[in-house]
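Only a single protein chain was left out; the remaining protein chains are all shown in position.
Each chain gets a letter, A and B, in the order it is written, and its residues are counted from 1.
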Amino acid sequence: MYEAIAFYLLAAVVAGSAFGCVIATNIVRMALCLLGTLGGVALLYFLMAANFLGVVQLIVYAGGTLIVIVFGVMLTSRAAGVRLRPKRSEALAGTLICIGLLAGLVTLLVRTAWPAAQSEAQAYDVAWLGNELLSTYLVPFEMVSVLLLAVMIGAAFLAQPSGKDKEPEER
Amino acid sequence: MAEFTTEDALRSRWSAAARPRAVRWFSGLGVVFVLGAAALGLLATRLTGMSYAVALAVAVVLLLTGGSCLGAAVVVQYPRAVGRLLQRLGLPLFLLAVAAIIVVAWAPVLLWPDKPLIVRDVLAVVGAVGFVSLFASFAIWWERKVAGRIQSRLGPMRVGGWHGWAQSIADGLKLFQKEDILPGGGDAVLFRMAAYVTFVPALSLFIALPFSAAWVGRDLDVGLLLIVALFGLGVIGVLLGGWASNNKWSMYGAMREACQVISYEIPLGFSLLIPIMVAGTLRLTTIGELQAGGFWTWLAFRNPFTLIAALTFLIATLASCKRAPFDLPEAESELVAGYMTEYSGFRWALFMFAEYAEMFAAGALTAILFFGAWHSPLPAAWGAAWATGPLWQQALHGVVFSGPLWLIFKGIFFVYVQIWLRWTLPRIRLDQVMHACVQFMLPVTMVVLLAQTFWQLLVPAGSVLAVALNLACTVLGALVALGIASIAVYGLRYRRRLVGTLVVDHLPGS
Partner (left out) sequence: MLAIGLTHYLVLAAFLFCCGLYVMATKRNAVGILIGAELVLNAAGINLVAFSRYETGLADGQIAALFIIVLAAAEAAIAIAIFVNYYRLLGTIDPDAGDRLRG
């Protein structure tokens, strides 16, 4: 029963914040709504006994990615003619497509008879997850680390001022 | 000049129109909450098992909220009478509150170990609120006293009698009565939310923070990471608040915070990895129990690398608490108050509470990870017989060998170190912060991480090299501790000569 109460509460938070992202016209408010979604999803991971994942979601997503996003918003905030409000036709088409897709997906999901749960409430402790990550899933793990290196170099390259508009050195 | 007393701090700041409205609202809400609590309590007597416990916990929370509302109504309606009462009965009331909060918070957790976790969580949060508010009011007074002494002043001396001990309480009541100002042109919703976005994570990390192996709200297997994650979340509130204030000082503060976070979080994470590697777990109670055998087994003194990691961790937590020399987001001499410039009254108090809660949590975390957690410098094994003896022996064991008192003491000591550094060191520039974190601390922590890896692979635990380096680090740590202690004793002994002549007459014992 408690799981149900917790799930519906969290689902309300997640869905409400996601919908807040949809209707917000201010980019910083969208970021706040994203924080609600990310935090709610982290708590959902806790509810699904994936503690490590919930914590990683909080650290990397809410603590890292979201700060980078807010930072980006602040750096680009003075952009002239920021129109977050979509054109009416675009909004209408988007709404129709999304509602159609949602209706289709929900019908599909509810009608599918999923096989019964195999392992009810298995304890996913961190040591087990770490062993899996460094044995069974070692190749994807290494590939992700190479990708992260590439991203780091790429971001550093993109962030350096280009030759034309290099600002004079201030010393 | 007339003496400034508690009564003055309590002089009403409400406009004539707002006051009755506030009283009406507070008393109405209070009555509703108390009635709700009573109804739930009555309902709870009919329930059994889990629902009984949950209903009771909710009723307790409602009762506390209602009581606070009624108390607020009384403060707003009769500020002078409350001030007089506080002046007469302040100290006993304060001590009573301390005792009540400790009982409410921790007794059920200890007496009720196998009750539903949700009840324990609720009680742990109530306890955390109580502990944080007490600690914050103590630490704010203490910071002002320490700052005063470092600058050859006295700090607060008037409110409450003995060394102005009630200054924080008077300040809190004053803040509580102040108008809640919203900046024009700012984003009102974000501005209001930001204080909570900072406050809630700072408070909820106390659920996972162990005060001893038994005194912990939830002993999670990812406890350490959860606390670090909640540390990181508070930053978003700072960013949003700075943005929503529509003020260039706030904005500068928020931008500086964002830059600073991106710089310090990586060395912080790397230095966290060292104790995780030594202990082989993220569970804080296990890490704490690893250091039970006297202060030469404390993780900081295991080998030179852990010692360096402890120092980098201390510096990184300094930055994460926004304390000098990393207090750029607040920077009161450059940015007015940085991201808090536009905040007033209660919301400002929330930011301050969050800051002091984070300071204590950072100090406690430093103690748990590197400096023996809740153990005294003596090996806990010496007192093993006491730990299971009669109650008085257990209490003595808690004071002499290991117990929550030691963790609180160590946490307060590290908070003192933070205060000490704040009033001693100058603030560094933003580029210097980034340079220090990324180009100095990050390589150091990475090298230390590699070295620790090889150490654990190549040097067996009992070998001569390991024992010798352990001994060397322990002696170094003991020398530093002795140095600090002797400086403190010297300062106390010659305080009359060291402090300016203006304040000599007010020093205790004169």
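Quick notes on this one:
Following the convention adopted for this analysis, contacts are C-beta pairs under 8 Å (C-beta built on N, C-alpha and C of every residue); 3 or more make two chains touch, one makes a residue touch a chain.
Predicted model, so just to flag it, every value in this text is computed and none were measured.
Touch, as defined at the top, links the missing chain to these shown chains in the whole complex: A. Contact residues of chain A toward the unshown chain are 1, 3-4, 7, 11, 14-15, 18-19, 21-22, 27, 30-31, 34, 37-38, 41, 44-45, 48-50, 52-53, 56-57, 60-61, 64-65, 68-69, 71-73, 75-76, 79-86, 90-91, 94-95, 97-99, 101-102, 105-106, 109-110, 112, 114-115, 117-119, 122, 124, 128-129, 132-133, 136-137, 140, 144, 147-148, 151, 154-155, 158-159, 162, 165.
In this section, only the chains that are shown with their structure count from here on.
By the touch criterion stated above, chain A contacts chain B in their complex at residues 2, 26, 28-29, 31-32, 35, 39, 51-52, 54-56, 58-59, 62-64, 66-68, 70-71, 74, 125-127. Those residues of chain B lying in contact with chain A across their complex are 50, 116, 118, 187, 189-190, 193, 197, 220-222, 225-226, 228-230, 232-233, 235-236, 239-240, 243-244, 251, 254-255, 258, 261-262, 265, 281-282.
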